[in-house]
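Let me begin by presenting the structure, written as structure tokens, before commenting on it.
Removed: one protein chain of the complex. Kept in place: all other protein chains.
For clarity, chains are labelled A, B, C and D in written order, and residue numbers in each chain start from 1.
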Amino acid sequence: MSESILELERVRLQYGPVVAVDDVTVAVGRGEFVTLLGPSGSGKTSTLRLVGGFEHPTGGVIRIAGRPVNGLPANRRDTATIFQSGALFPHKTVAENIAYGLRMRRVPAAEIARRVAEMLEIVALPGFEHRYPAEMSGGQRQRVALARSLVVRPSLLLFDEPLSALDLALKLQLRAEIKRLHAELGFSAVFVTHDQGEALSLSDRVAVMQKGRIEQIDRPDTLYNRPASEFVYTFMGESNRLDVTVGGGAIRDLQGHLLPLTLEDGLAEGAWRLYLRPSRLHLSEHEPVRSNALRCTVSMVEFLGDHFRYHLACHGLRLMCDVSAKLGLSEGSDVIASWDGADMRAYR
Amino acid sequence: MSESILELERVRLQYGPVVAVDDVTVAVGRGEFVTLLGPSGSGKTSTLRLVGGFEHPTGGVIRIAGRPVNGLPANRRDTATIFQSGALFPHKTVAENIAYGLRMRRVPAAEIARRVAEMLEIVALPGFEHRYPAEMSGGQRQRVALARSLVVRPSLLLFDEPLSALDLALKLQLRAEIKRLHAELGFSAVFVTHDQGEALSLSDRVAVMQKGRIEQIDRPDTLYNRPASEFVYTFMGESNRLDVTVGGGAIRDLQGHLLPLTLEDGLAEGAWRLYLRPSRLHLSEHEPVRSNALRCTVSMVEFLGDHFRYHLACHGLRLMCDVSAKLGLSEGSDVIASWDGADMRAYR
Amino acid sequence: QDSFAGESLIVVSWSGNHEQSFRESVVEPFNEKYGTKVETVGGWDQMIAQIKAAPADNPPFDLTIADEYTTSLGLAENVFLKTDRSGIKGFEAVSPWFDAHRGAARDYGVPFGGGSLWMVASRSSGIGAGSWKGFWDERAKGKTTMDAAAFYWDLCVPAILSDRKPGIDEVFDSPAEVEALFAELDKLQMAKWYSDGAELANILIQETAEIAMVYSADARGFMKEFGETHEIAIPAEGTASYTNWFMKVRGTRHPELSDLFLSYLLEKETQQRFLDNSTDFLSRTDLTPPAHWPDYPTTEEAIAKTFNLFSLKGWDAFGANWDALNDRMKQTIATTSRG
Amino acid sequence: MRRSGDITARLLWAAGLLVLGVVSVYVALPVAIAFVMSFSGGQILRFPIQSWSLRWYADFFGSPQYVDALVNTLVIALGATVLSVAAGTASAWAISRRKNLATGALTLLHMLPLFVPGVVLGLGIAITFGNVRLFGMDLYGTRFIVMLAHSLWGMPLVMMLMETTFRSLDRQVLEASRDLGAGPFTTFREIVLPEVRTAILSSALFSFVVSVNEFYMALFLTTRDTQTLPVLMWLSLRSAGSPRLAVAAVVLMTIVLVSLVLLASGLRRKERVRG
Partner (left out) sequence: MTDARRRRTGEALGFWLLLAPSLLLLVLVFARTVAGVVRMSFNGWTPPSFYVEDVVLDHYVRLATDPLIREAAFNTVVLAFQAALTSVVLAYVMTLIVWLRPKRFRLTVIGLMLCPLLASEISIIFGWWLVLPRNGLLSYMLVGSGLVSEKINLLYTEFAAFLGLVYAILPYSFFILLSVMDRQDRLLIEASADLGASPLSTFREVVLPLTWRGVVLAFSQALIWAFGIYATPSALGPDTLWTMGQRIQEEMIGRANWPLASAIAVAMIAAIALLLVVMRTVEPKERTA
């Protein structure tokens, strides 16, 4: 277990009657990048704050580098947090902000100067030393926040939705930057987000949280392809949902139309919800190209830049299908949507 | 011209020395959905505020339904704005919020009640009449804002980034709702956003703004596929950029390596920037599948849920390539990236 | 008599205890007798300023009490009305002493009585209120208190003790000569200089001071409160005093009722009632000394001997030197204050 | 909330709490004393209290003079509050709407009356307005002139508080109202007023308190009919401090306090509704 830089063991946090973090057990290895993903209010930030030392658990143990830290205040933990707002000191220049943690550690001035300059290179902000936070854009501010935390070389970096407040373009750019820095510097990190794209692209492992608990913690592809629950499935990306009933060996929609579907393993009788990713559907005009197929009508075609989204209707069912190239299908025309049985998940 | 519900003619807005809107001319047809897209500070909001009557132009003419409205205050224009924050009246219930505009128009109480109830149906919030805004989620609040504006049946709806503050899932859901309502009710709309996905999916036409000017206004696919400028191209989506020099009939990268590329029309000699969408690249192991091809090494594979992103290197060039299914390519292996010449744009 | 029923009249007296006695012994019986609505308001040295600030035809009150200082201020600002003595009964019984020092000002108002300085001494101090010299007693060091604001009364105390001139006439000298009085005050050691009656009471309660100078307007109240522990009296050397005249204010809308009230002020019953309830002396000479003031002077001689008037003439002289003396007083306060 | 091992933080916190405690006692003490003293049975305010009684309350409410003065005080304070709140809120609204302009100078102008001593203002106003007649009535000696005078102190306080409040309003909400067809006046009534109610009430409370306690201006501007309680208190202070003074002080404080509590509970109820 000393391989882990961070261990949470049955950690619990209550605010009065509200259980914000409920019996969370998780370990982060050295150099590992673990993301906490979940909807608003699921306890991600609370978990991170427990690790950072801003809150203290009402139950369980937290260990950093093998040492229990319950009750140790933030300034005496070897972690560094990047906040959603950046939380830069507005009255200090960029250089002063970055130097802050080093000064607190009584690093000699010359070394501070050297490391601040180096850090500014790394986050691609040389020349910004003497700016104040108010004089910079949101993305630049987040980079300073990153630099301020990185420069103290913490054992563990904690990110609390650092990209949420940014423009899409900036978000992508900074995401790439964080990824690059992680690859280059090899720090350990816990990253909080509610954006599954961010989680998937950045992390070694993703923990999906709901109601204060970790629902599943796994590698991104496992999580995406073998979600442990309906919640994880729907949270990981857009999906089509088919409400069906299984009975007498047949699958029917709620209006009783027979659906010619095959599932890898037989489903028990009763009502089911079948899920399908829009990108896993294939459209063809005459013959199905995969094992499961439905005959549909195109109700709308949406242009989304790098792909088109076809909205399909089949009796009462609605399906979305993403294809990268435009097909010669106009609204109202018939089409066959097909998919692999393995790409479909069933929950009841 | 009376076909247009809104016309801006050489409209200009200055805040002291800052030119927020610079010589903008645009017309919105009845029932049309036009989006203003652009980076932060490009003047989108300012343009919208001019139309709404919250600011007044320092030059040019604005006409709504053919009638000049320069100087007419917001309460005397037949437009309704949906703000980013929702701007709901916090001390009024949902029903009171929605009824507000009707009350101001002295609509009889019985009719108000009828239309409010109808509107609540339309935005799928029946039963929420007596809630206060503070008691609802962000998405619900935006739906109330939408209802509050729709209920007065304005000639023109103005949207100022109504989805920016929402979670991804909510954002997609509300986007679909707006699309549905537009299709059902056929209102005219001007929509401001900095999210190109939103712009592409919602609009009949998109105006890309930069520095207070409209760079290009066109249908989404035209804009995406035939951008009028490098700025529009890069703003419309992620892209790969190849810095090259053309000379002696050959194209070389900056280190002088020959690139075996063909462009539809010959390029003049000199330095060029070539752009390519990551989704338009094709990967193959042995033979190129499109006319232009480069031999690359895989430097990283990123899992993004519904697709994989391959990061490639070819001499000094870096390429990203999005493919929907995972290929049997690990990091370090060689690959051929190929694409159609028509998918490439060149700017100098 | 009923012609005044329901009519109102506002009369100013000194505020605090004085006002309370005045209301109980004068105003209320008057109202009872005539069915009028006379009311009394407390006032201090801001009264003339109030009249002056108000419009000439709408004064804040109809009758005002006035000592010599207030009178000279009011006459200078011309805010009083002359009084026709023929319309007022009771003058025959008034001590001539009141008019003797009045000069031309006697045309204004009627004399109700007068106030004076009293001495308070705690019984435990062993000093007693029999002589002003008690202030200079060794045992009184750091235990005395006098008025910090109306410093001219403080000067009267050494003036009474001084034989250089009769009574308190030393006070009306040139600053160079008044210096001798300051020199006497400088020898005192004050526990605290008080600035109002409430503070004086507080100082006595706290036993911060044991020997005090107190105005007769308050002395009766002090007797009730401190009678058991303190001796409160006019010292044998006599005292300095002012007279309380009631003046009609210019612009008053109730001149006849005012005259009636002025007459009432001079009635024997009125004065006796007031005397029984106060430590002021009254203008009639035919009153019976009250129980709390057995040696109340009733003869002309005794009045003249006991009460040395700070006269209008005196004010003319003193007023000219006021600023210089006031500045000098601040020095005295600085040297004699323990604070 | 355990903070084991962090001694400096705990020491600092303890020191802070100590200051908090001492200052709290310091702040509450004179007020508490005045309260206790009002139940003293003696003739003069003295500590420690020798006998307890309600006689001074009976005396206070039995004296028409004091009761009248109390009524005057309240009427004047209410009037001054209405004037202050109306004028102060209107100008705060105007100033907060303007981006730059000479609003700084205007604000300063509004603040100036606060820095002029009450004696000076009182006498000055009495002299200046002594002879002014309004609608055939003498201004001097009326409650109205005292209200005017007191609103010179109330209005700046209201202005200060309301200006910050108005500036913190969400501009988009106001624009939304205009957008939905409400004119500026309707917007103010329908949207702004309900939003700033708390601030208006608290600024009203401030100007009420200022007026209730002011005595120098009132001294020079009132007659017997309009005399206020603090004036009476001040005048009798010059003679001797009877517990009646403490009673008067307690009565004033109670009135202020009761209005404060009513206000607070009213607001809390409203907030509960809003969630």
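To be clear about the criterion, a contact is a pair of C-beta atoms (placed from the backbone, for glycine too) under 8 Å apart; a residue touches a chain by one contact, two chains touch by 3 or more.
As the structure is a prediction and not an experimental result, all values here were calculated from the model.
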{"item": "Visible chains in contact with the missing one", "value": "A, B, C, D"}
{"item": "Which residue of D:42, D:88 or D:181 touches the chain not shown here", "value": "D:88"}
{"item": "Hidden partner chain, touching residue among B:12, B:30, B:56 or B:219", "value": "B:56"}
{"item": "Missing-chain contacts mapped onto subunit C", "value": "45-46, 48-49, 52, 69, 72-73, 76-77, 148-150, 190, 192-193, 195, 199, 202, 205-208, 315, 319-320, 322-323, 326-327, 330, 333-334, 337, 339"}
{"item": "Where the unshown chain meets subunit A, residue by residue", "value": "52-54, 73-76, 79-81, 83, 85-91, 100-101, 104-105, 132-134, 141, 148-149, 152"}
{"item": "Touch list for subunit B against the chain that is not drawn", "value": "56, 70-73"}
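We adopt the following convention: only the chains that are shown with their structure count from here on.
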{"item": "Distance from the mean Cα position of subunit C to that of subunit A, given in whole angstrom", "value": "90"}
{"item": "Per-residue multi-chain contacts in subunit B, two or more chains", "value": "none"}
{"item": "Residues of subunit B touching subunit A in the complex", "value": "39-40, 167-168, 172, 194-197, 200-201, 220-221, 224, 235-238, 277-280, 302-307, 309, 322, 324"}
{"item": "Subunit D partner contacts - residues on subunit C that touch it in the complex", "value": "10, 14-19, 39, 41-44, 46, 49-50, 52-56, 58, 60-61, 196-198, 200-202, 205, 217-218, 221-222, 224-225"}
{"item": "Residues of subunit B that touch subunit D when the two form their complex", "value": "52-54, 73-76, 79-81, 83-85, 87-91, 100-101, 104-105, 132, 134-135, 145, 148-149, 152"}
